[in-house]
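The other protein chains are all here in position, but one chain of the complex has been omitted.
Take a look at subunit A:
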Amino acid sequence: MSALLTVEDLRVTFPTRTGIIEAVRGVSFTLGRERLGIVGESGSGKSQTGRAIMGLTPEHGVITAKRLDFNGIDLLKASKAERRALRGKRIAMVLQDPKYSLNPVMTIGRQIVETLRAHEPVSKAEARRRALDMLAAVQIRDPERVFDLYPHEVSGGMGQRVMIAMMLVAGPELLIADEPTSALDVTVQLEVLAILNRLVAERGMGLIFISHDLRLVSSFCDRVIVMYAGRIVEELPAARLAEAEHPYTRGLLNCMPEIGADRHPLPVLERKAEWKE
């Protein structure tokens, strides 16, 4: 398995008035054309890891790493323009809530076409045709009609499918999905996940699936990384999640309610200072 992405000792820090905040503190992993889940609580650095790979770290943030390599391209050395050419074209990202992540005053069609035209010199008609195909690929029944709708005119699940279409239309090799289903209803979640899963498999993309939902990640991904306080505390195949050894992961697993099990009260997550080391 050739590595699509190699991350070695990634650190993201934010200097603030009250001192330096270390959001990511030495994260290393490699990714092939597989589905990698990153789980962790809020502030564990999982989103900042994804954004650092995208090159979307807020401007005052500082990124350092021994290696940050995408398909032979050194992302640390790449210029701003080179990073931008990669974004959307080869590395894409699906955000959490379509209600906020789609531009409210632009039609859905234009937003999808825009991704294409930022990277390829395609004609208007060609771009439109490919956008319509992409809408059909995310199982939108009437692409022609949806093309001309505004984001507020579609449901959350449909909005997230539009988001996926917008990010995949230029054919990226790596997709970072940052909590892509957390803002959706449970029934819609599975639908969107199934579409995402099928597209990732069909196109042979690598996927980084960032979530706080351990169960979702374990059922959806091949491999799972558990992050805590900016570090990876455990990495294991999704199927063997039950064998997790780190006390934090065990704690997460223990918190999950089970049907039929009479556990009152549910155990509370422990956080120990020594795990941060």
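Simple rule for what comes next: contacts are C-beta pairs under 8 Å (C-beta built on N, C-alpha and C of every residue); 3 or more make two chains touch, one makes a residue touch a chain; residues count from 1.
One rule holds for everything that comes next: contacts and distances are computed from a predicted model.
For the omitted chain of this complex, the UniProt record lists the protein as "Peptide/nickel transport system permease protein", which is one of "Monovalent cation/H+ antiporter subunit D", "Anti-sigma factor antagonist", "Sulfurtransferase" or "Peptide/nickel transport system permease protein".
If you put the hidden chain back, the residue from A:Ile21, A:Met106 or A:Leu269 that touches it is A:Met106. Which of A:Ala3, A:Ala85, A:Ala136 or A:Leu253 touches the hidden chain is settled by the complete complex: it is A:Ala85. Although one chain is not drawn, the whole complex shows that of A:Ile21, A:Val62 or A:Ala118 it is A:Ala118 that touches it. Against the chain not displayed here, subunit A makes contact via residues 54, 56, 84-89, 92-93, 95-97, 100-106, 114-115, 118-119, 150, 152-153, 163, 166-167, 170.
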